[in-house]
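Apart from one protein chain that is not included, each protein chain of the complex appears where it belongs.
Here is subunit A:
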Amino acid sequence: MPQAIALKDPVRESRIYSARTLTAVLIVVMALGLIVARYYSLQITHYESYRTQSERNRVQLQPLPPKRGLIFDRNGVLLADNRATHILSVVRERVPDLEATLTRLGELVPISDRDLDNFRKKLNRRRPYEAVPLRFRLTEEEQAVLAVNRHELPGVVVDAQLLRHYPHGELFSHALGYVGRINEEEALFLDERDYRGTFHVGKVGIEKYYEDTLHGEVGYQNVETNAHGRVLRVLERYAPTPGEDLTLHLDINLQRTAYEALGEQRGAVVAIDPKTGGVMALVSTPGFDTNLFVNGISSANYSELRDSLDVPLFNRAVQGQYPPGSTVKPMMGLAGLESGLVTAQTTVPDPGWYRLPGDSRRYRDWILKIRGTGHAPEVDLHMAIVESCDVYFYDLARKLTIDKMYDYLHPFGLGERTAVDTTNERRGVLPSTRWKRDALNQPWYPGETLSAGIGQGYVLTTPMQLAVATSVLATKGEHRTPRLVRSRGSELVEAPLQPPVVATEAHWNTVHEAMRDVVHGERGSARSIGKDIPYEMAGKTGTAQVIGIAQGEVYREEEVAERHRNHGLFIAFAPYAAPTIAVAVLVENGGGSSAAYPIAREVIDTWLLGADAG
């Protein structure tokens, strides 16, 4: 130590220290200068961009989904409304660990794989800070569980949304269709802007056809949120425009009558107001509860519906294509009269079968197996329609030829979509030589004309087409496009007129009288519904073969498996003098028209006599 002290030079040390202090001060001032420069750069030079950034942080543009338009029947009965439900959504940007959060949420409330699947798909399409729905229709208990655990679930949002509800789900399942969650494919077609904040879209039926009307216009609001995505206050609001309400021509009473009359049977009923083209009933059974689809149907429920032999998801009224059978006979008769090939007095001999010249094959009349003979030795048009004589129409068809038949029947709307305002409509088949050449690349055989003449063979129609054709018959030629929707908002929806079916008044009357006697005549094929009927009805029965009957075989109902039984059909309009309703009824595998005409009677009773009359 003494040595060290001896060598220490306090003056030099002090000088060095002063120099070092000076250096330190310089470094400190420069470093703080650098810091200040950095803050200057952030706060002054780039102020605008950071201010914008902080506003974007704070203020979130939220879509306000419009309220979907309601749907009413013609009496003002609510058929589709919106109910508040609670939805669990996730804002990805606010979630630190998505997988952990999803796992935790799964522990708190049931979340199906399907929910997760949909969620992940939507997650990829979302905009930044958009809430992506995970679970719909939370129960109050689930909401409570989530609320209690909210602190550990940043970015998880529970909010209320209006969701479609169908008070009469099954009754109107095929008439209304339903909405469901927007899927990937739909997302490509829908206007992204219009569907911000909307998770549902019309999938089928009126819900889909009138999507634009029902949807409305999206609104927006600027909200202030905190870092956890919680909305603190609304800064600005542009209200959404709710979708327009629809009032239908459908009548809940007719609908219910038809639905209940069909009961357990598979079938379809379409009723049209001939004066307006308004569809007053559209029933296809079995129905299904459309509410199941609104939130994504469970796969168990879906497979059950999809795999059911009764194909409940199939809208028989517009998708189902069936041979019309004898229901084409009034139209055929009119064609015969108009073409001049027959008159009301023309008769055809009826041994119960028909044979083409130079052909040994016998074309049977349905009555042959019952009576062993024909309807009468000579049959005229009136009798042919009233008793549904096949031989008469085999002969008429042969005289007309298939292409003339096409020309006369096509204006009734057969073989063409009716353009009714719903989805998935099929066009059926009204055959012609040209059609067969185009569709099957085969020539037309004369025997096929005979089958076509009694509505068999290649002829296929939908119940909707038959109802339209019946309406054309009822109005003596006015052909209106059928319409389910009567008005949207306050604006009436017109049923556009199609080219009319032009025919002589006397010819119309001949056909009408025959159709009246189908119900009211002593030998009418539907006379059983004509008993104690308080009004006059015109109709025509029909039986459509499901399987072809080989030559020499006789169709025996009891031996045929249920699903191979004939379809029963019936078309009718009433009151006879001034029709206000035209009905087509189809009962799949009903065995014959006797399964169908009581249903038509009940529907028309309800319409003409009131709901309590049936």
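Here is the rule we go by: contacts are C-beta pairs under 8 Å (C-beta built on N, C-alpha and C of every residue); 3 or more make two chains touch, one makes a residue touch a chain; residues count from 1.
Following the convention adopted for this analysis, contacts and distances are computed from a predicted model.
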item: Omitted chain, identified by the protein name its UniProt record gives, among "Peptidoglycan glycosyltransferase MrdB", "Electron transfer flavoprotein subunit beta", "Aspartate carbamoyltransferase" or "Peptide ABC transporter ATP-binding protein"; value: "Peptidoglycan glycosyltransferase MrdB"
item: Residue, one of A:E224, A:E338, A:E416 or A:E513, that touches the chain absent here; value: A:E224
item: Footprint left on subunit A by the chain that the document does not show; value: 1, 4-5, 7-9, 12-14, 16-21, 24-25, 28-29, 31-32, 34-36, 38-40, 42-44, 46-47, 49-51, 53-55, 57-58, 93, 96, 224-228, 232
